[in-house]
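Everything on this sheet refers to the single structure shown next.
The complex appears here without one of its protein chains, the remainder shown in place.
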Amino acid sequence: MEQITDIVRLETRGQGLYEMTSSVRQLVSRSAIATGLLTVFVRHTSCSLLIQENADPDVQTDLNGFFRRLVPEGMDWLVHTTEGPDDMPAHIKSALTQTSIGIPVVEGRLALGTWQGLYLFEHRRRPHQRDVVLHLIGEK
Amino acid sequence: MEQITDIVRLETRGQGLYEMTSSVRQLVSRSAIATGLLTVFVRHTSCSLLIQENADPDVQTDLNGFFRRLVPEGMDWLVHTTEGPDDMPAHIKSALTQTSIGIPVVEGRLALGTWQGLYLFEHRRRPHQRDVVLHLIGEK
Partner (left out) sequence: MEQITDIVRLETRGQGLYEMTSSVRQLVSRSAIATGLLTVFVRHTSCSLLIQENADPDVQTDLNGFFRRLVPEGMDWLVHTTEGPDDMPAHIKSALTQTSIGIPVVEGRLALGTWQGLYLFEHRRRPHQRDVVLHLIGEK
């Protein structure tokens, strides 16, 4: 049994989904692991992870639109407002999505479905540098 | 250390929760793994996974009712509408729940609590065939 860890660093430029499927596929392919488990973990609390459809970009537009409506800026009862109007909504959107996702590796490939892509979901308006930790365990 | 992977195929007949606890328990029991980690991963973006109460079926009715109200069909600002009025709401409901769940195996059994069941949460109206990948790692 082997393990590999890595960090993917993403530069985000505002709210939205940033695909990272190919970075993760490359780690799996480089490792030559045939059967295993990949864990993706984001080291922040104002962005998150999402597996979503990678075919029609409109899906991403609508996901953004929904979360912006569900957790709008300017909710007047918020207490934590010192870091800007988009900060507390960002924490809430993170709580509603994922910080960590596990994906099996089968026959040397991530078990993602045909239409599934892995995304970092950025919830802050300004550019940020985001670190995503990858952990892979398995056998060749 | 050993690994086992498997696929559970479910035929869904409309929106709602489909219990799959027993299929997963069987894999663990057949494997004879005493200590380990089971990962459940759904290969779709318009259904998802949920661990919920398995005692009173009304809980499932209310979960459905809540998600139908939180993410109704016919939100007029949606852009991705070509695959039917239930498609984009299905992607959003998936984003709000889980694509992947890890469950420890302790003393040869899944560490589920007494009232916990594992469900596929179907968000589309029409029948679908859904593939759920299971990955188990551990020792006898």
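In this document, chain identifiers A and B correspond to the written order of the chains, with residue numbering beginning at 1 in each.
One rule holds in what follows: a contact is a pair of C-beta atoms (placed from the backbone, for glycine too) under 8 Å apart; a residue touches a chain by one contact, two chains touch by 3 or more.
Every value quoted in this text rests on a predicted model; they were computed, and no experiment measured them.
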Residues in chain B touching the chain absent from view: 1, 35-37, 50-53, 56, 58-59, 61-63, 65-66, 69-70, 96-98, 101-106, 111-113, 115-116, 137-139
Sites on chain A contacted by the missing partner chain, in the whole complex: 1, 3, 5, 37, 39, 41, 43-45, 70-71, 75, 77-80, 82, 88, 91-92, 94-96, 98-100, 102, 131, 133-135, 137
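Criterion: only the chains that are shown with their structure count from here on.
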Centre-of-Cα separation between chain B and chain A, whole angstrom: 19
